[in-house]
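Note that one protein chain of the assembly has been removed; the remaining protein chains are unaltered in position.
Think of it as A and B in the order they're written, each chain with its own count starting at 1.
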Amino acid sequence: MADKVKLYDIPEEEFLLPGNRMCSGCGLSLIYRTALKALGPNTIITVPASCLTVLHGMQGFTSVDKISVLNTPFATVAASASGIEAALEAMGKDDKVTCVAFAGDGGTTDIGIQGLSGAAERKTNFIYACYDNEAYMNTGVQRSGSTPYGSITTTTPIYGKTEHKKNMPKILEAHDIPYVATSCAAYPLDIYAKFKRAKEIKGTKYIHILSPCPPGWGFSTKDTIKIGKLAVETGFWPLYEIENGKFLLSNPSKRLLDPAKRKPIELYLSVQKRFKRLSNEQIEEYKRYINQSWEYIKSKNITTQFL
Amino acid sequence: MVEKKDYEIILASVQKPVVGEAGKTGSWSRFKPKIDLEKCLVVKMNKDVCHFCWLYCPEPIISRTIPPKINYEYCKGCGICAEVCPPKAIKMVEESEL
Partner (left out) sequence: MTSVEEYQIMTGNHAAANACKGARVQVVAAYPITPQSPVVEKISFFIENGELNARMVRVESEQSALTACVAASATGVRVYTATSSHGLLLMYEILCWAAGNRLPIVMNIAMRSVGAPWSVWTDHQDAFTVRDTGWIQMFCEDNQEIYDTNLQAYRIAEDPSVYVPTFVNYDGYILSHTSMLVKLEPQKKIDEFLPPLKHHLNLGDMNIVKGVCPVTTPHIVKREEGTAPGYYEFRYSLQRSIEHSINKVKEVHDLFAEKFGRSYGNGIYKTYRAEDAEMYIFAVGSVASESRLVIDKLREKGIKIGLISLKLFRPFPTKYLRELFKDAKLIVVFDRDIGYGYEGILCYELKSALYQSKNRPFIKGYIVGLGGRDIITSDLIEGVYRAINLGKKNEYSEQTEFIGLKLDELDFLQKEVK
């Protein structure tokens, strides 16, 4: 499991350069800035078409320092990582260089799921990081498999999405990989700790990070941290790790096993324009959904205690 | 030494790291964070005890120093630092008031 990290444990060295193309207040920007500090140099990252492609900059110049990056078409990031890892093994460098696939929710839960499932099944030695901004943000906020229930997107413009989001970490858990973790942009210490831990483990590691998106979700750029924290504190987005089958709730989510400790979901939903059309029934559905997902976590937690 | 043809030199599209790849992103917002040094915890205690502004900034533009320094040339003015600052030492102000 990830070690406890304090603010001053995080290196000052930066891998993301100032003056990049990310939107003001971008959750991904903070995730990436933090994750790269944990990964350090000697890392090759492969990136599918996504906001992260934009972060990496255009034509000849990049905003990412000291790390090599290979862009790859939308569906193929996990296969790309498989190729990099195979080549590193062939070169005898797989112990020295960390191979990372970093993709958005569309590239992970939708078009990229086949490649990811294949790479995980093959026990490919790499970290797969999914930053989840819950829609196709780079193409203009279209609905993805990871878009939450009731969310207005440009392809669900009137009624909002009629299904809940796909539970990707659960799908990866079913692949019996050594490390699955969830995190959130509002918790950089948690992000750092989990990437650090993932780097130490051999095999397929999956980290799914919720990434609040000011323009896509409809909130002010200053509120990225606030919204991310509400996602966790309401119990909508539980933070946990599963290492070799052992389940552990991360600190920010630990106390939320008790439903009374969870903040009302309305606090999270009401501050984002994408949820402006939610009816009372839909909010009730949200409460049911959150309770149900915590029942699952409870069952995991109890099983693990007896392991 | 045989001279290389243009097509032998232009191969794959590769990038090198630069600061300001997207230009001077400091121009994206008229509002900028201003640190009130009298309230800032690390200044007040002259110790590494906070630096939330450095931690939560999505950009690498606030230094983990005493006092923290903000790179206004590239600060996009999102306002996150002002929100997360425990003693509320950071205010978003018009650029002219810096």
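The rule we apply is simple: contacts are C-beta pairs under 8 Å (C-beta built on N, C-alpha and C of every residue); 3 or more make two chains touch, one makes a residue touch a chain.
Predicted model, so just to flag it, every value in this text is computed and none were measured.
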{"item": "Omitted chain - touching chains that are shown", "value": "A, B"}
{"item": "Which residue of A:Ser24, A:Ser80 or A:Thr182 touches the chain not shown here", "value": "A:Ser80"}
{"item": "Given A:Met91, A:Ala174, A:Leu267 or A:Ile302, the one touching the chain that is not displayed", "value": "A:Met91"}
{"item": "Hidden partner interface residues of chain B, rising order", "value": "5-8, 10-18"}
{"item": "Residues belonging to chain A that touch the chain removed from view", "value": "41-42, 44, 46, 53-54, 56-62, 64-73, 75-76, 78-84, 86-91, 93, 96-97, 114-115, 117-118, 121-122"}
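Note that only the chains that are shown with their structure count from here on.
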{"item": "Distance from the mean Cα position of chain B to that of chain A, given in whole angstrom", "value": "23"}
{"item": "Chain B partner contacts - residues on chain A that touch it in the complex", "value": "7-8, 10, 12, 14, 16-22, 24-27, 29-30, 33, 56-66, 69, 188-189, 214, 220-226"}
{"item": "Touching residues on chain B, where the partner in the complex is chain A", "value": "13-25, 28-29, 48, 51-52, 55-61, 64, 71, 73-74, 76-80, 82-84, 92"}
